[in-house]
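Here the complex is missing one protein chain, while the rest keep their positions.
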Amino acid sequence: MSSERQPAGAVVHAPSGAEGLLRRYVFSTDHKIIGLQYFFLALAAATIGMILSLGMRFHLVWPAADLPFLAGRLMTPEQYLALVTMHGTIMVFFVLTTAPQSAFGNYFLPLQIGTRDMAFPRLNMLSFWLTLVAFLVTMSAFLVPGGAPISGWTAYPPLSGIGEIAGPGEGVGQSLWIVSILIFCVGSLLGSINFISTTIDLRAPGMTLTRLPLTVWAWFVTAILSLLAFAVLLAAGVLLALDRWAGTSFFLPAGLVVSGELEVHGGGSPLLWQHLFWFFGHPEVYIAILPGMGIVSHILANFSRKPVFGYRTMAFALCAIGFLGFLVWGHHMFVSGMNPYSSLTFSVLTLSIGVPSAVKTFNWLGTLWGGKIQFQTPMLFALGFISFFVTGGLSGVFLAQPALDTTLHATYYVVAHFHIVMGVAAIFGIFAATYYWFPKMFGRKMSEPLGQLHFWLTFVGVYAIFMPMHFVGIVGGIRRYADSTGANYLVALQPLHGFMTVAAFLTAAGQLIFFYNFGRSLRKGEPASANPWKATSLEWATTSPPPPDNFAGCFPVVYRAPYEYSVPAARLDFLPQHLPSVPDAVSQQEQGHAG
Amino acid sequence: MSSLHVGPSAANRTPKIRRSERPRTRNRACGSAAPAFLAILLILLVATTVFIFAARLYPAPAPISFDAVRIDRQYNLTLYATGVAFVLAQLGLAYAGVRFRDRGQNARFVRGNVALEIFWTLLTLLVFLGLGMLGRKAWADARFTPSVSGALQVEATTYQFVYAFRYPGADGKFGRLDPSLVNAPAGNPLGIDPNDPAGRDDIVVSELTVPVNQPVELLLRSEDVIHSFFVRELRLQQDAVPGMVIPIAFSASQVGQYEIVCTQLCGLGHYKMHSLLHVVSQAEFETFLHQAVAP
Partner (left out) sequence: MPASAIAEAINRSVGGNSGSGGYFDGGGAGSPDGRAPERVYITGMLIALGAILMFFSAFVSAWVVRRGFSTTDWQPMTLPPILWLNTLVLAASAVTLWYSRRCWRRGNEADHRYWWGLTTILGVAFLVGQLLAWRQMCARGFLLSTNPSASFFYVFTAAHALHVLGGVAALVALAVGRPRRLSRATATGVAALYWDFLGALWLVLFAVLLRG
């Protein structure tokens, strides 16, 4: 971007050479490049996170295995817990918060609202680099003395607040984790400012709120959630850091005796951390899922050749889920020592949030109903999303009731629940978006047969991993346990663990198909047209990939709603948003059928 | 020649005259096996899940208290409700995929159906809130009830990675605790103040013994980080938070030995932190108290 105001249509000269390469692809302010940067960051993070989880699943079945690459040749319990902590941290922050929102949102929000870039492109670039730095700081925790922290991604104090004496990894590792989270929060807040401002002020003429694609609605609501939630996590992280480094006692009570040593603190409250953390943490999981819901609606309409059933309801449900998401954090704290009366309030609110979620599911089914469904890979992943969202959502109905949560809290039932909604449904949303928008981003198509194979393997595989996990939890298998040599009843669960581990390894292997397909299609995929899916939204009104200013100077004006598929008496079964509603003169005879 | 006529009457009718003009696109990119395959997988999912639950292949251990039985009733109710929703939704998805796969037909142009939406919204609200209302009692009775007089008070202290249970002894009073006096190797893991006479007869053991059918009030404490107390058969779980004393109540109705596990991540030994709950007859409990008193 040059520093002077350019007249519209003026050509911006791209710098050439190595400096040009850096400016164009590394330090770019183009939302498309930034979106891709986030995307590849999330892809790398997902790969690492997946490998960590394979390490966990392996250890659960073969805890005494000889591992030559480890010092001591044996995975210790603290190493297992480090895997647990880092897997959760990397997946939640650097995959689920990054890919659906920062990656696809950055790339496609400006396109879908018909503008040239985000409102604040340089701020956008800063957001990405902060996120990347945060990722590197997190990863560095593996390399320091003591290793990565062992307090879980939830980092409850006092375990996370008293330093090395609490356990290995709780020294430098935990400090690095906190620093990384603080940096991530800032990056996320800056990104949210961009998303919200852009959606409010940069929409093309005619793009009213009721003509926004549901993906834009989802990114908009998600950005608001991000804005408010990450601000609170930032504050909480600052207080935890002060407890660790400055001797304060926000979360650390008096009279702690750790490993025989008396720790001197004032009367801080460990529950205060939990309140602050989950006030962020619950909106966070909606941040992870809402964009997926948006993309599913978008894809469902496209591949059923029908409008989204109840568009306004869907937009309203996104807002309702977002709003209610701030009121339910206590359901993570039913057995925490929180006032039991509060538990019932949180329970009612949590059950209520199931209503807009269920309504969205019904409306998805309504979108399919009467359609002309085409089962290309994006659609398969969108349908898979619905299946997983139903399963995971329904298991949540148990956890929303404190009486039942008393038995299920901290068991593998909870792990199954959140993996199915976050670790599967949201991931399926990411896959759906990838297959759907790959042609637009890269100008080439991914291989359909390979995509289909990837879907079937993954769909079967993740159900094989996570359905049995519910039963482990119901019997009483406890999460974050390094192995089953503790309580006696745990041994009986080993066969289930074995099954899940085998399924996990096979499913992970199946993802190689995706990587191969992705990499190969980047170079050798069949060239894609501007609108290979015959879709109606604005991103398909430009070339694949789009030019630097998105629309080659011809910025669209919007004339209709976003999902006008199979409009009766229209010649094509889709009406793009940007084509003017120019009616042709029609003869009375041809109009004879009209009512 | 073609017009863009949109009106409610045309919403569901696709005029015959137009069909020949619209290109007949058929899904060729993937085989027509996809909808059928998806349907089969979803049916398998539903069948397997229902079977495993119905056949009780992985049940929780039998409940040993009235509160636990009430919790189980609420659990079963929730299971039926969500089970029905699960079956209908997954099979509905399967059916829709198969029935409305692209066979060259035109899609029905429908924007929505307000009456239908109101119906299923209210239905969902009713079912979810209904479950919540019905489950309220199970929680309230277990947690809201103040301690019953005559309840046996036992204090449970947790620290990395050990449970220590303290009985008040013959005087019925707990001795004062002082964190600076904690010295496990010297036999004072809880830091009982030796100058407090009430503490002289306190009994500290590593496993919890209670009489059957006796209301017990367990006072949960922690010395270092957050731990937890969980007995599956009691359907009772509660975090032990440093800086707080959290009372929980139960009354075990069946003699036996049950495992206590820590469920709140507390460090590298978290997975090894466990103890036993012995529910014994009143006579055996008296014996236990007498034997434990001897230093």
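Which chain is which? They are A and B, in the order written, and residues in each are numbered from 1.
In this text, a contact is a pair of C-beta atoms (placed from the backbone, for glycine too) under 8 Å apart; a residue touches a chain by one contact, two chains touch by 3 or more.
Just so you know, these numbers come straight off a predicted model, no measurement behind them.
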One chain is left out of this view; which of A:Val232, A:Val414 or A:Met446 touches it in the full complex? A:Val232
From the list A:Lys32, A:Arg57, A:Arg116 or A:His282, pick the residue that touches the absent chain. A:Arg116
Touching the hidden chain in the complete assembly: which of A:Ala44, A:Leu67, A:Leu132 or A:Leu202 does that? A:Leu202
Touch with the omitted chain, as defined above, among A:Gly266, A:Pro449, A:Pro495 or A:Pro527: A:Gly266
Filtering A:Gly20, A:Pro449, A:Pro527 or A:Gly553 for touch with the omitted chain leaves A:Gly553
Out of A:Phe250, A:Phe514 or A:Phe574, point to the residue that touches the absent chain in the complete complex. A:Phe250
Spell out the interface residues on chain A facing the chain that's missing from view. 3-5, 8-9, 113-117, 119-120, 189, 192-194, 196-198, 200-211, 227-228, 230-232, 234-236, 238-239, 242, 246-250, 254, 266-269, 271-272, 275-276, 279, 549-551, 553, 555, 557-561, 564, 581-583, 585, 591
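In this text, only the chains that are shown with their structure count from here on.
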So, in whole Å, the Cα centroid of chain A is separated from that of chain B by 25
Would you mind writing out the residues of chain B in touch with chain A in their complex? 1-18, 21-23, 25, 27, 29-30, 34-35, 37-38, 41-42, 45, 48-49, 52, 57-61, 70-71, 74-75, 78-79, 81-82, 85-86, 89-90, 92-93, 96-97, 100-102, 105-113, 116-117, 120-121, 124-125, 128-129, 131-132, 135-136, 138-140, 142-144, 159-160, 179-180, 182-185, 191, 223-226, 228, 230, 232, 235-239, 241-244, 246, 259, 261-274
